[in-house]
Every structure is written in C-alpha cells, then in structure tokens.
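Quick one: the structure is below, and I'll ask about it shortly.
Missing here: one protein chain of the complex. Every other protein chain is in place.
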Amino acid sequence: MRKLNVAMIGGGFMGKAHSIAYAGMPMFFWPAPAIPQRKLVVDVNDELAQTAAARYGFESYATDWRRVMEDPSIDIVDIVTPNDSHAEIAIAAAKAGKHIICEKPLARTAEESKRMLDAVREAGVKHMVAFNYRRTPAIALAKKYIEEGAIGKILNFRGTYLQDWSADPASPLSWRFRKSVAGSGALGDIATHVIDIARYLAGEISEVMGMATTWIKERPVQSGGLDKLGTVKATGDVKKEAVDVDDEISTLIRFESGAVGSIEATRNAWGRNNFITFEIHGELGSIFFNYERRDELQVCFSNDPSDRRGFRTIYTGPAHPYGEALWPIPALGIGYTETKIVEAHDFISSIVNDTEVSPNFYDGYRIALISDAIIASSDSGKWTKITE
Amino acid sequence: MRKLNVAMIGGGFMGKAHSIAYAGMPMFFWPAPAIPQRKLVVDVNDELAQTAAARYGFESYATDWRRVMEDPSIDIVDIVTPNDSHAEIAIAAAKAGKHIICEKPLARTAEESKRMLDAVREAGVKHMVAFNYRRTPAIALAKKYIEEGAIGKILNFRGTYLQDWSADPASPLSWRFRKSVAGSGALGDIATHVIDIARYLAGEISEVMGMATTWIKERPVQSGGLDKLGTVKATGDVKKEAVDVDDEISTLIRFESGAVGSIEATRNAWGRNNFITFEIHGELGSIFFNYERRDELQVCFSNDPSDRRGFRTIYTGPAHPYGEALWPIPALGIGYTETKIVEAHDFISSIVNDTEVSPNFYDGYRIALISDAIIASSDSGKWTKITE
Amino acid sequence: MRKLNVAMIGGGFMGKAHSIAYAGMPMFFWPAPAIPQRKLVVDVNDELAQTAAARYGFESYATDWRRVMEDPSIDIVDIVTPNDSHAEIAIAAAKAGKHIICEKPLARTAEESKRMLDAVREAGVKHMVAFNYRRTPAIALAKKYIEEGAIGKILNFRGTYLQDWSADPASPLSWRFRKSVAGSGALGDIATHVIDIARYLAGEISEVMGMATTWIKERPVQSGGLDKLGTVKATGDVKKEAVDVDDEISTLIRFESGAVGSIEATRNAWGRNNFITFEIHGELGSIFFNYERRDELQVCFSNDPSDRRGFRTIYTGPAHPYGEALWPIPALGIGYTETKIVEAHDFISSIVNDTEVSPNFYDGYRIALISDAIIASSDSGKWTKITE
Partner (left out) sequence: MRKLNVAMIGGGFMGKAHSIAYAGMPMFFWPAPAIPQRKLVVDVNDELAQTAAARYGFESYATDWRRVMEDPSIDIVDIVTPNDSHAEIAIAAAKAGKHIICEKPLARTAEESKRMLDAVREAGVKHMVAFNYRRTPAIALAKKYIEEGAIGKILNFRGTYLQDWSADPASPLSWRFRKSVAGSGALGDIATHVIDIARYLAGEISEVMGMATTWIKERPVQSGGLDKLGTVKATGDVKKEAVDVDDEISTLIRFESGAVGSIEATRNAWGRNNFITFEIHGELGSIFFNYERRDELQVCFSNDPSDRRGFRTIYTGPAHPYGEALWPIPALGIGYTETKIVEAHDFISSIVNDTEVSPNFYDGYRIALISDAIIASSDSGKWTKITE
C-alpha cells in the first residue's frame, strides 16, 4: 500500500487534530487510498518541535519550515500556523512540488489568497483548505438531499457561528485579535466556515451587505506565543492593547441563483460554544443543522402528508455520507476528530487519484473575496458585489 | 365591580381570541380591574354578525360599525378587521370618545398610523395595539431579566418569525397578500411582532437595512372574504392573480443604544409554524426564546461559575411575570388564549387606572415607520434612518 | 340552540379551568352541541361562593351542594372538590338525574369508585372523569396514528409524570398529602393521568409491579383549606405533621395485549414541572410526547427510507385532531385551557347526542383498581393482577 510522507508546520491544537486524523484515517477508511506517514513536524523552537514530534507521533522535527521544502521525501505539506505565514509557506511548498493542505482561512486577504492559488495552479500540486465542518456527516447529508432535489430550489440560507470563549474582556489578546496576524476577527476565524458551508450547499455568493462590530476594544496582552482560546483569563494589573479586528459580523447575502440569506458570527454570545447553525428553506422543504448537536440533521419535506409533516431528526450513521467508514450505528458519536479524519481521507484520495478536492485554494480565494467584500461593505454601508 | 362594555368590530379568528380573553380575564386576574361585557359585535352581514354574537357570547350584533360610535353605552371599541379599515374605524371611535384596542399592524402605512395616533391623543382615550406575543410570560421574563441588569448592556438582538402556512403556491390569495388591504406582506403581518419585541426588549431602532422578496408571485383567487390562513388549498382550474406584497423580509438593524441586530420573517419556511424566536447577547449573558416552546425561556448568566455555566431552561409559572394570575405550576400550559387574556387585562387596567399601556398607538406608529423604512431600504439598497 | 345548565361544586384552580372551558367551548366548537350556562357555583362559605360566582361568571351561588340536587333546572353537576367528597356528591347527583363530570382521580379507592359507577349506571346519566391531558391534540394524534396502524403492534409503553412543586420539604401539607382526603399521593394525583393515557393508547392493563416511596415524611401544617400547590413555603417555627401518602411511585406494567411497560411519577424531580411524557415502541415505529412541549408529537416510522428515517416533530394544528376547532395554524399555542375546552365539548356532545364519552366512570374505576393494585404490590413486593 502506497505511503505518503507528511510534514506538518505548526504544533498547536490544530496540530493535534491533524495528527490524529493521519493516524486514524486508514483505521476508518479501509482500504485506505494511501497510508500517511507522520514524517516531520516543525515548530518555532527546538523544545516545542521535539515535544510535538513525541506527542503527535512524528519521526523527526525541525525549527525551520524551509528545510521541509528541500526534503524530497516529503509529499505533503500541512500548514497549521497562524494566518500570516500561510502564504509564504504555501507558495514555497508549491514551488517545491509539495501537495498542500492549509488551515483556514486561506490567508489574511484575497490578494494573499490569490497568490497562493496561482502558485499551486502553476505547480500542478493538489491543494486543500481545511474548512473541516462541511465534512460533518450531517452537513454532507444536507448536500445529498439538496442534490437529490428533496427540498427543491433554495430560497434562503441563514447561517450563524456563535461562540463565547472571548466574551470576557479579560480573555487575552491572542494572535486571533491582531489584524496583522489574523487578517480579520470573527469574520476570518469563524464566519468563513459558514461562508464555506453556504457556498457548498447553496452555491456561489454574488453580493453582500456587511455590518462589523468590535465590542471589546482592548484586551490584556498575552505572554508567550500560544493561542489559548480564552481558557486562561488575565488577572491583576495587566497591560492592555487595542483589538483591531471585528468580534461580531452580521451580513445579508445574495446568491447567484437568486436565493437570499444572512450569515452572522460573533465571539460574544454567552452560552454558545461552537454554535454553527444553518437553516435552508427550499421550495419543497427545509433543513436545519446545529453543530453543537452534530450527529443530527433536521429536514422537513413538504410532500409528506399534512398530518405527518414536520422536521425529521436524522441521526447520521451507516446509511448516510461517510457512514460506512465511521461508526457502525448512528449516535455512537461524531466528534471533531471524525471531521478531520474525513478531511484527511478526501485530501489524500485527491492526491492518489489525481482529482480535485473541495474546498481547495480556489474556494479559499473566493471566501477571502467575500470576506474582503463584507468588510468593505461594512465600511461603506453599501451592498458590495463579489468580483475576482 | 365596574363593568366596561365592549363592541367588537370583526368576527374572524381574532374575534374568537379576543372574546375568550374578555370571558376569561376576570377568572384569571382577580379581583379584576373591571368586568368586560361583550355587548355588541359587528360583522359584514346579518348572518355572520348573528352567528358571531351567538358564538362569542355577545348580547347583540350589527352590520354597520358606525352604529357603535353612536351608542353611548359602549366603552371600548375592539378592532379585529383587516388592516385597511383600521384607520377609519379607529379615528371614528376616538372621535366618539371610545377606548380602542386595535389588531396589529396598526395600519397599512406610517401615515395612516400617524392619523390614528393623532386622533386618540386628541380625544384623550386609551389605546392599545394588539401585539400580544410580548405578553407571553417568557418574553415578559426576558424583559424583567434585562431590567434587572442580569445580562448587562445589550449588544445584539437577533429575531425571526418563520411560518409555512402559505409556502404552498396553491394556498389562496387572501387579503393578506393584497397590498391595498394589508399594506405589506410578511413584514406587516408577522415581522412587526418581532419589531415590537425588539423595541420592548432592546429599545428604539434607529436605522434599518432591508431586503424584501416575493417568492410566490401569484396565487389562486379566493372566493369569499374569509382569511383561510392557507388551510384550504385551491385545486383544479383556478384563476390566479398577482401577489403584490413581500413574503420574506430580511433586515439588519441598528438600535439607538448602539446595539445591532437582525430580524427576518418569512412565510416560506417549511416546517416552521409560528416560529417567533429571538436571541439577545448582552455583556453579561444571553437570552433565547422560541414561541413554539413558549412555556420556556433560556438564559445564560456569565457570572455563573465556569464549570456550571450554560443556558438555563426556565419554565414560567407563579414565580414569573403574570404567574400569580395564570396557572399554579409551570408548564400546565400557556397557549394563545393566555397571551390574549393578559393583553385584555392590561388594556382594561389602563382604562380603569387611567394609565398608559404599551404597546399603544405610538408604538404602532413607530413600528409602521420602521416597516416603511425597511421597504424603502429594500428598494434603495441603502441603510435608512427612522424619522418621524 | 340548546342550552345546558351547569352547577359547579368547588371554586379552586380547577374551578377556573372548568369555567373558562364552558365560556370558551362554543367559541371554538361551532356550531356547538349546546351552550353551557354557568348557572350555580358552590363553595364552602358565603364569601368564597360569592367571589367564585363573580369571578367565574356564574349566575348564582350556594354553600350547600345538596341544594343543587333539588334544583330541577340544573342539567350538569361538575365536581371540582378534593377527592374525599367525590363519591357522596356524585352519587347524590346521579340519584337526582344529573349528568356528571368529576375531577380526577374518580375517588380515593376502587371501592368508592365502584359505588359511583353503579350509581350513574343505575341512573342512566352521562358521566365523565376529567383526565384532560389525553385531550391534548398531540396525544389524540398519537391515538390516531396507532389506530391507523402506523406504528404497528405496540411492544412497550414507558410513561412518566414528574413534578417539583413539593420537592421542597417546606412546601405545606395540603390535602394532597393526607390519605384521608386524597386516597393516595403522587399515584392518585398525577400517575393516574399517565395510567389513563396508557389505557387510551396501549389498551387495558392486566398486571402491575409497584414500588412506592415517601421521601419527605412530614410537612408544615397548612392554615386554611386552600390547595396552594407549593407556591407558598412555610417559614419560621412551623408545626409539622406526617405525610401518609406516597410522593414517588415506580411501576412495571403488563398489558392485556402482551405489551409491557413502566410508569413512574414523582413530586421530587427538581426542574420538572408538568413533565408528562410517554414513549411507545411499536413493531413499525415509535412515538414520543412531552407535555411541557405539548404542541409537538414526535413519531418515527420504520418504513421511511433508511437515509431519511428519524423522529418527526409534528406540531399539531388544523390537520390534526380537534384542529379545525382550535387555532388556524400549528403552534399558535395549546395551553391548559384548550385541553379543558375539548373536554367540555366532548362531555356536552355525549349528553346532546346520547353517546358514551371516555374516560368515564368505568375508566375511572379501572384506574382506581390499577392504583389500588400498585399500592398492594408495593406492600407485598409481588406482581399483582387487576381484577374487578
């Protein structure tokens, strides 16, 4: 069985998620398209890199990602660093002929994203951007229903991504709150997942109206480079600095198909944790999903008899997308791990079978265009068309 | 105990709701502020009016609402007719010195609403507009929490009103789909309830961005004047006419306080019936409500210990607003009737105690201004300020 | 239109519920089978009786229920007193040729219940016992599905009735905690509702295994005769007396059909308010209901395609039982009032049309037999057959 050597750049929580995906993928998808080998991991210093190798099961480690590009044994570069380094690493990897999977958002801006897209296209390598949530079986089931025409022509897509890990002003100023590193705030970090899902399920977005807000205007400076995701609160006499990105974004949306919708994302929603929801109204039915209860998809078919019509709560399992590979009955439990295992599988399949995978850098670029348009619209107060 | 004589103009489903409210109010609120007497009901012809009197327990009936104004024994005029007659009846009633409760929306336009407001102010009568949903105990509980500061300064209000009774294109063209009668579609009929709730809970709205859509552009002409609410589908070779109102409305909203939000309403949401929801994010907590599960309010307090923090599902009962008057334990069951009983109580109290009740014609007028601005914004594609 | 004169014995919270049902019934069910006239109300003293008449809209009042039996104008006797007086009043009413509706449980014991049943049978009057919850539209819909064979042969019925209004030991010792008045505790007060639903949906019960518990063994003596349902807590130096009834009951059940099941009821379930639930597994499907979300019935049909199978959440409305009479769209709101309006309608229909209504005194007697058997089984530790 073919093996593909992976070099992973970055060793934070996303490194953990990607590592277990590589380890677990062949266990779930068998026969596997190829066996990913955790060959080399890169982190910012020797100690962190060595630890990452031991912890995540990589054969070796390094502190300079450039070394990866020179190593001909590496097939895949996996980028799990903060957003500001995505472009440089990805372009170098493309030039070196590596297949690339890059964490989301693809980059800080559409311009950066476009350069990355150009690079992978020129190099002819496979590329993927890690909007993993669409690989939740229930979301893939929504896609299946839509493709089968089960809810008819889509009229409306209404999506949210609500969190509260940084709703407390004492939550530190990690890189996610710095425009120079992150590009944007709730928009790039979380709203882009919903934009990805919207495009996946309802088609291309043509025009947006945005309203961005920064509720918490300064936060305690964080010592160390780690992204603590709000679990450590600053106390005592702390130094604060300005937040220069949005922490809430509201939009109205028009799709190329004529459908309309809205996407809202905030990090200030006390009680919401990873509240990725969407509701789709079609001419023949509706679909509702909430990632916090991700084993379930709710769907209503208008052609059910009127005395038996209502949302069905479908627990995904063997009868649904990815179901044969995952667990033998529904509700044994889809976790974050499983979404990443499916993602790893589909990426590696695209390499082995020389096919396109989605979402790829083009999708990442489109999402960056939409993100930039949302900010522009928020600034101008005007509807803004998406143009490449 | 004082008695107040009621004349009700209109005998449709809303007539039923108001009638049981008058009958039931003293049973629930005791001692009652006054006992409403169902004195006279008016409907469009003799047969309908006679039936309405027998069915709804009125002492007498008439076919011309003008007769009511000449009858000095009538204290209260209750207007439950389609929207196009609200202004004429209400202005006449005000001139005749009657206290007025009028179904929502107050009128077809802000201009009509303003004339009604001017009339009741000039006459010095009590006036109320029947946005009953805010009298659901769980919504009143949300108000109480907000006033107590329990969720802090409000950042965001996100409301929906989703229905499906006319999602089928075979559903008839009742007056609710004719601009000349209704003024607007989903906007006036249902979105205004959410606008009322938004103002009630989050304060005055200063600016709106609207996107109106008419998905079903023609419907079967309906024989008879009844408002069938979609339960009777047209079949066979039916004549169709154009729908000239919206059936879906999406908005972004800015409040005077600086809070932001969105309100969406549609009649094309298969599987949603009377899906009035709102979620409010404050600096110190969040509130969620869904009228389809109206006995419950969900609230999250940020100052709960981190290992015990989460949305609390509060079932309203004796410990909550209106609870002493309603049922002795939570979840015995709040229905539409109970919201109307509370409304009748508060209106009659305002007469007896000579106090202002809310929502009144001024609130109705403000909501009409907001509605007109939403349509104007939808037409222009621009943010529109609310100005009297 | 025919009128039927009602005398109501008792003026507590159940008096309220029955009164609004009489007032509202013709408003909802039109043409009504007859118009109930609130003629006479009886309470324990002059002040209470006079207040009840004013509050509940009765024409006159009395303090001795025997007066009712001598009044030939009275057609219906409505018994809403504590359990210990049901038998005496009902037997007298039967002898006087009155039709009778009696609050549940029918009496304190099967023996008492049998005497009541014998009396109404001998008198040939109509009789009903007010297990109103089965008239919740969603429960009637469950019955319809079962009768249509939609879930096949029933295998299992699992019911609960959980409350917390007396979970606090400071909650007073109302008559509901005295065996001499109530007959039993959670069993008679709440479990009997679920037994009624079980018989209604799954057929006759043949054998029971019971386990009764009294967690709170004494409570503060309550001043005054009112049944406060736990809303007033005793404070300070209060006198306590023993509770001599169960406050929790667990059972296993065998039905005549061969189906099995369990019923559990407790007043010590913090956070549960009026948590009447049942889940039924049939060979071809399942049904779930929770009264706290009573507008909904959940049903799963096994013959749905495997990729679209799951519980459907049906919101009851015009397409479902009683729907034409109630509200024009689902989720406008079924409350306690509506269940009582349907009950009043069906009882009055049985009088006008000379038909049997269910649950009647025979059902009440069977439920009393089952209740007595549960207590006997709990005492003996043995399965106990139900025998008349």
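Structural remarks
Order of writing sets the chain letters: A, B and C. Residues in each chain are counted from 1.
Quick note on the criterion: contacts are C-beta pairs under 8 Å (C-beta built on N, C-alpha and C of every residue); 3 or more make two chains touch, one makes a residue touch a chain.
All values reported here derive from a predicted model rather than from experimental measurement.
Every visible chain touched by the undisplayed chain in the complete complex is listed here: A, B, C. Touch with the chain that is not drawn comes from one residue among B:1, B:221, B:242 or B:319, which is B:319. When the full complex is taken into account, the listed residue touching the unshown chain is A:291, out of A:157, A:215 or A:291.
Contact with the chain not shown here comes from a single listed residue; of B:147, B:237 or B:307, that residue is B:307. Residue positions on subunit C in contact with the hidden chain: 151, 155-156, 158, 160, 164, 167-168, 209, 211, 213, 215, 248, 250-252, 254, 260-262, 264, 266, 268-272, 279, 281-286, 288, 298, 300-302, 309-311, 381-383, in rising order.
Of the residues in subunit A, those that touch the hidden partner chain are 1, 13, 16, 19-20, 23-24, 26-28, 30, 32, 35, 51, 54-57, 163, 165, 228-231, 273-275, 291-296, 315, 317-319, 327-339. Panel shows subunit B; residues 141, 144, 296, 299, 301, 304, 306-315, 319-320 of it touch the chain omitted from the view.
FYI, only the chains that are shown with their structure count from here on.
With centres taken as mean Cα positions, subunit C sits 33 Å from subunit B.
Within subunit C, residues 296, 315, 319 each touch two or more of the remaining chains.
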